[in-house]
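All protein chains but one are shown in place.
Read from first to last, the chains carry the letters A and B; within each, the first residue is number 1.
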Amino acid sequence: MTYKVKLEAFEGPLDLLLHLINRLEIDIYDIPMAELTSQYIEHLHAMRVLELDELSEYLVLAATLIEIKSKMLLPVHEGEALDDSSEFQMEDDPRDELVARLIEYKRYKEAANSLKESADDRAVHFTKIPGDLSAYGEIAETESDEKMNVFDLIGAFQKMLERKKLRAPLSAKIMKSEVSVSEKMDNIMTLLERRGGRCEFDTLFEEGDVEDLVVTFLSLLELMKRLDITVLQEDNFDKMIIKARVEGHYGNH
Amino acid sequence: MEIIDERIIGMLESFLFIAGDDGLTLKHIATLLQTDDESAAVIAEQLRLNYEGRADSGITLRLYGGSYRLVTKGEFADDILRMLENPTRNSITQASLEVLAIIAYKQPVTRVEIDDLRGVKSDGPIQTLVAKGFIMEKGRLESSGRPILYGTTELFLDKFGLESIEMLPPLIENDEESFGDTDLFMTKFQEAFEITDEGGKND
Partner (left out) sequence: MEIIDERIIGMLESFLFIAGDDGLTLKHIATLLQTDDESAAVIAEQLRLNYEGRADSGITLRLYGGSYRLVTKGEFADDILRMLENPTRNSITQASLEVLAIIAYKQPVTRVEIDDLRGVKSDGPIQTLVAKGFIMEKGRLESSGRPILYGTTELFLDKFGLESIEMLPPLIENDEESFGDTDLFMTKFQEAFEITDEGGKND
């Protein structure tokens, strides 16, 4: 029989254990060790087909579960009280440590969820790039010898990436004057004319965003197809040269 | 209530506008407005109230990580996101979030402590969080191996909408009730009945 395992990504053995406790509606303060252990191990069997790095961590917890289970099966040594204080020493429940770990882990798991919510709330507010103060005058220098923090660099970089995501559509995407392939073909021919009929392939690709570059490339292909230009490369890895067709020369036919 | 000069509110707005993403601390605002921290806070609050009260305002004022920043109002988020080609919202994995939560609450904290708490290795998430600028090294523990102590950054406070690390919501203490919905339901049920009972006695 293949048992059904809910396909969920577990963040580790404790996470899997919490999941089982929830699903089996177990009272965490009175865990039926036999049931939980067998369920846990069943899951491990299902997961064993995966070669997970974390498998060892799951196995460690399995060992712990089995150990607790066996401890609970041992008879309690009742007659061993040697002094009066013993009645205050409640019998240590072998499950205590595990329960404490689970509860602690669960607290942070919940904190993680609330952080996520908080981040989602924050993400609906956008801000702007700082204004260029140098337009107003010289910025005062507060020279200091203090050490700088390399993690500030990372923060600055991440902030910039985020800002770029916003700027891309605002500045480039919609505002850009789109050059069509036919316009670009004209531009290239004019340029070639001005340069005495030839130029380096690379010079055509020096500026523009990806889209411009694609348009330029398509234009070149079209011009080549029409035999308006030829592209030469003298030697392997040499610079490619674009030559305008000389009137009257139609290839080598 | 003291009436705040309208001009000084406008002045603050112009400062905040220029500061943009960098934001301004209360101290900095006080210096710029040539006043004390307390008055600066009052003026900032008035500016915020102005924004919130006006439907024709697209921006508002927020305090994140100790810096006041002008930000767009949440109600326009969808309109703004519509312009983005591929709006990638916080793509942070559950594992990274767990590690981040542990660091946020227990900082400064070592990797081993985090591993122990989660029951799994946390190297990957820690590396991700450093690269995202949410956590940083806050020194080393003076013990064998001198392990790195991790703490959160200002960017973390900013991106998670927190005024300061003290403003993190408290961890759930004893969450006997939160285990299983049935328990929660029973507790609430009992509470409800206790109230009714007491009400009865008072008659």
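To be clear about the criterion, a residue touches a chain if its C-beta (ideal position, glycine included) is under 8 Å from a C-beta of that chain, and two chains touch if they have at least 3 such contacts.
This structure is a prediction, so every number in the text was calculated from the model and none was measured.
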The listed residue (A:I154, A:V215 or A:I242) that touches the chain absent from the view is A:I154
Residues from chain B at the interface with the omitted partner, ascending
6-7, 9-22, 24, 28, 31-32, 34, 47, 50, 54-59, 70, 72-73, 75-76, 79-80, 83, 88, 91-96, 124-125, 127-128, 130-132
Touch residues of chain A, complete complex, unshown partner:
2, 5, 7, 9, 11, 46-47, 49-50, 52-54, 126-134, 136-144, 146-154, 156-157, 159-161, 163-164, 166-168, 170-171, 174-175, 200, 202-203, 206
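Just so we're on the same page, only the chains that are shown with their structure count from here on.
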Could you grab the centroid distance between chain A and chain B? Build each centroid from C-alpha atoms only and quote it in angstrom.
22
